[in-house]
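Below is one structure, written out as structure tokens; the observations come after it.
Complex shown without one protein chain; remaining protein chains in place.
Moving on to subunit A:
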Amino acid sequence: MNPKYSNTKATLAIARASFRSILRSPSAVVFTLAFPLIFIIVFANIGGGGMKIDVGVAKGSDTSSKNPVYMALKKNKIMNLITDQTADEMSKNLAKGNIDAILDLKPFAPPAAMTVHVQYSEASGDKGSVLKSALNNIFYRIQSEELARIQSYTNTQIPKIIDLKEETISGRPYKYIDFILPGQLGFSLLSSGVFGTAFVFLSLRLTLVIKRFFATPVKRYSIVLGEAIARLTFSLLGALFIILVGHYLFGFTLIHGVTTVLNMLVLSAIGLIIFMGFGFTISGLAKNESSVPPLSNIITLPQFLLSGTFFSITAFPKWLQYISRVLPLTHLNDAMRKVAFEGAGLGDVTHQLLILLAWFIGVYAVAVKTFKWE
């Protein structure tokens, strides 16, 4: 009848069909590309400077270029000087914590002392003390300059109490994008692996597509493998796209260029395969399509929040960090950041890879038990 039956051909036929189907499914594209990119764009723009201190400059203050205090504050990137509010608005905002302090600067006319009136607010937390130390720093400098000027007329030497020596070493600037992008990439893989796989296999089972497949000579492993190949291809293309957009538009650091990208893609593949295991499990547990999202969220949400997607897990209290360190996405993110920013090779992240391997074994042991064909 027919010549030799080819399992490879059948597997690839499923992979091709599945890939086409994924490309045409809006939710896959939104989860894999749009969400991560939106998060990256949002966080790349609000990240950057970190702290901002809003300082109201009272009406009638001396804001001329001769006022050294005003000029110094203006140069300080942390300070956001507000000059366009009335005194009334300012004090209301100060009470609410919307602005962190109000400054009233009198003209600078040495040797008469310059009056600086500062109002802080209990409503704005630590920011007042940051402003305080910034002001002290400025005053010290102005005073030292004055002192030096006076000294130049006399021979009296006033001994220095502190000889401050400051230097900034040159280093790679660690931008927020370097933190946020691997996290978003990891999360994109997590949602594609869990939601995508669970939905596809559940719907193929419920609509009897798989049953119809079983009436052909195709092998079961071909079905799973074909689906996995399609999802891997799609997600890796998505990952590549995110990395390239991050690199060229937002200056994401890729230390060793192409090698780094390839290492990241290998990590992406490893992560995705593990996350797909959750998807297989959920597709077996879910009774219908509406039970997929809650089950998937049980897997994805904790990792979204606790795996260092948006901020480092070191910001958590100790007990929460223990939980974080158990989750697979934490270790994938860790490995990604080491590879991308520190230029580590895959051999340098074996610790993370071993934990991921343990997850792989655990997840697939469960998936094999719970997965249903019919």
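Points to keep in mind about this one:
Keep in mind that, in the parts below, a residue touches a chain if its C-beta (ideal position, glycine included) is under 8 Å from a C-beta of that chain, and two chains touch if they have at least 3 such contacts; residues count from 1.
In this text, contacts and distances are computed from a predicted model.
Looking at the choices "ABC-2 type transport system ATP-binding protein", "Fe-S cluster assembly ATPase SufC", "cytochrome-c oxidase" or "Biotin carboxyl carrier protein of acetyl-CoA carboxylase", the name in the UniProt record of the chain not drawn here is "ABC-2 type transport system ATP-binding protein". Among the residues A:72, A:209 or A:346, only A:209 touches the chain that is left out of the figure.
Interface residues of subunit A with the unshown chain, by the touch rule above, are 1-2, 4-6, 9-10, 12-14, 16-18, 20-21, 24-25, 203-204, 207-209, 211-218.
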